[in-house]
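Here the complex is missing one protein chain, while the rest keep their positions.
Labels A and B are assigned to the chains in the order they are written; within every chain, residues are numbered from 1.
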Amino acid sequence: MAAAGAGHVATKGVASLLLGGLYLFLYAPIAYVIYISVNKDLIWPFPPQFTLEAYELLANSSTYKDALWNSVLLGLGSAIICTFFATMGSISILKYRSRWRGLIAIVYLAPLFIADLLVGISSLLFNRQVLDLPGNMGSAMIANAVHGTSFAFLIMLAQLARYDWRLDDAAMVFGARPLRCFWEVTLPIIWPAMLGAFIISFILAFNNLEISFYNLGAIPTLPTIAWGSLRFGLSQSPELFALAALVNGAVLLAFTVMYLLMRYRIVSFGHRD
Amino acid sequence: MSELVLELQNVTKRFGTVTAVDRISLAVTRREFFALLGPSGSGKTTMLRIIAGLEVPDEGKVLINGRDVTALPPYARGVGMVFQNFLLFPHKTVAENVIFPLRMQGASKADQAERLKWALELLRLDGLGDRYPHQLSGGQQQRVALARGLISRPALLLLDEPLANLDRELRKEMEVEVRRYQVELGIPFIYVTHNQEEALTMSDRIAVMNHGRFEQVAPKLEVYTHPETRFVAGFVGHSNRMSGPLVSAGGNAHVSWNGTPIQVRRPDGVADGAEVDCFVKCEKMHLARPGEAGPAEAHNRIAGILRDIIFKGSTADYLIALDNGAELMVSETSEIMSLERGQRVDVVWPVSGSASFAAKKA
Partner (left out) sequence: MAYGPSTLRRRLGPEGRFLLMAVPGALFIVVFLLGPIVSIIVFSFWRTEVFNLIPDWNIDNYVILFTESTYIEFLKRSFVTAVLVSLACLIYSWPVAYFIAKHGDRYRLLLVLALAAPFFTGIILRIAGIQGVMGPVGIVNLALMNFGMQPIEFIMYTQTATGIGIAYLFVPFMVTAIYLSLLNFDFELLEVAKINGARPWRAFIEITWPLNWIGTVIGLVLVFVPSMAESITPRFLGGPNAASFGSVLSLQFGETGTWALGSAMGVVLFAVSSIVIFAMWRTVNLQRSGFTGKGS
């Protein structure tokens, strides 16, 4: 009994060490870029000499400003498509018992199992040769949305699994037309899921390199510019560190917001558990 | 002269190969408390959903106040409904939940406030208007669901096993209250349940449903005392079933039950030798000491040993192991006799307490 208890504690200890190691592995590079971004010496910033030069460079660079705008546009466009399709798909799968459910779910999830690079190059050729579309914002939004819809769909499924669709029945019996019912009953309950799906698909498209690169033609986005800078070596481009620090900060902020929303959701609908 | 509120004409609904509702016709009048009683899967909830418009029937018509609403969606029918698990909107307060139907109808703010006050008072929910559903007890949630169903003065109120999730004490209390609201409001209630006690307590009329069809539609007392079909006899009340071939002897019909002849009323159109099920309600049977004279009309008398006594308060169930190897359950007032387990007793009952039907073909 004592031996088993000790073994249990040891296993727990090892597992928590592994968990700590994983956080270190994942966050050390992030901490590093943030630290470098506010330092003068990019190679060996010890002892630290703090400066905001990198951020000034970034702020004054019109290339980065255009790229930022393009990335935001790409992210928004893609996220709107993703959230729309993911909402429709997840609701239909959870609400209706159809014999096509399995097939539809496979279709919605299929993009997860195809690499970005493959989506990028095949969409490039498909748009160009088959649809006769040049590489532009629209084609990049669509190609990114294919991937993002899967992620958004997964998030919606996980969040909506607990929604009781008979609430919609109740609303309809009490006189709510389908749109009114969605607006009054469904939406107020599922909006955190939709927001989560929107944020994730926005971030994915905003930061995507391999799909966007092949489908944007000559339009620069932050990842493509960053890729260009990275090829000349890290030490050559201080503004890259500033950018990385800002993007990391924004992503972490978005996740914090999502976390708080999920906590809030649990608090407000706790009666279901 | 009572006016017709709800009428179903030959309504049929199929799900794939299963016929959930099979050519059902029904008329419910104003001031009627109508119970749909049946085991789970009998089609009673589907029928309620058809009346509400949540399912569209494959065939037949639904009329409410004489108007054909078969093709109308639920939001255009003007019925109230109380759902199983209440289905209160979790993100709306009690008051918002209750006035929801009025808002959908576009009622004026003043009207909404007035009706809300009325509904909360009627259901003794005063002071709870600002609470959220998850802050309420089960009984309070139930009352909110009722208030929401009633507030718009619907043509009729549909109730789908509304008391199934309440504990026994609360259920007894709510049974009386629900009945009171129906009498006060004077609108028909269609009440779906699998619990026969609920149906018998509250309703005026009962439809017993099985496999999508009505087995019997009648005032509740009649359903209880004069079951029309084998299914109703077995389902309503607590009965003993005695099965065997039908034999005629001395002008009377008998069932040979494990070799013991039981005098029965001859079921219609059943020839001698056919298998027959005879049902006798537990409380229609009585106990007598061996040799002691039973009640005047004791057509049947079988000897056995008292196996167990299940005390239930004012009554008790007596389990008798008969000499023919079968068992019978007899309900009697608990103080009738000082009986002990293992004692020999006779079970006696009159033919009038029995109902016999041709057995289901195997």
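What we mean here is this: contacts are C-beta pairs under 8 Å (C-beta built on N, C-alpha and C of every residue); 3 or more make two chains touch, one makes a residue touch a chain.
Since we're looking at a predicted model, the values are computed, not measured.
The chain omitted from view is touched by exactly one of A:L52, A:A115 or A:L187, namely A:A115.
Of the listed positions A:A54, A:A79, A:L204 or A:I219, the one in contact with the omitted chain in the full complex is A:L204. Listed for subunit A, the residues touching the missing chain in the whole complex are 4, 7-8, 12, 14-16, 18-19, 22-23, 25-30, 32-33, 36, 43-44, 81, 84-86, 88-89, 91-101, 104, 107-108, 110-119, 121-127, 129-130, 142-143, 145-146, 149, 153, 157-158, 161, 177-178, 200, 203-204, 206-210, 214, 223, 226-227, 230, 234, 240-241, 243-244, 247-248, 251-252, 254-255, 258-259, 262-263.
Just so it is clear, only the chains that are shown with their structure count from here on.
Mean C-alpha positions place subunit A and subunit B at a centre distance of 54 Å. If you check the complex, the residues on subunit B that touch subunit A are 49, 52-54, 73-81, 83, 85, 87, 89-91, 100-101, 104-105, 133-134, 148, 152, 158.
Of all residues in subunit A, only 164, 166-167, 169-177, 180-181, 184-185, 188-189, 268-272 touch subunit B in the complex they form.
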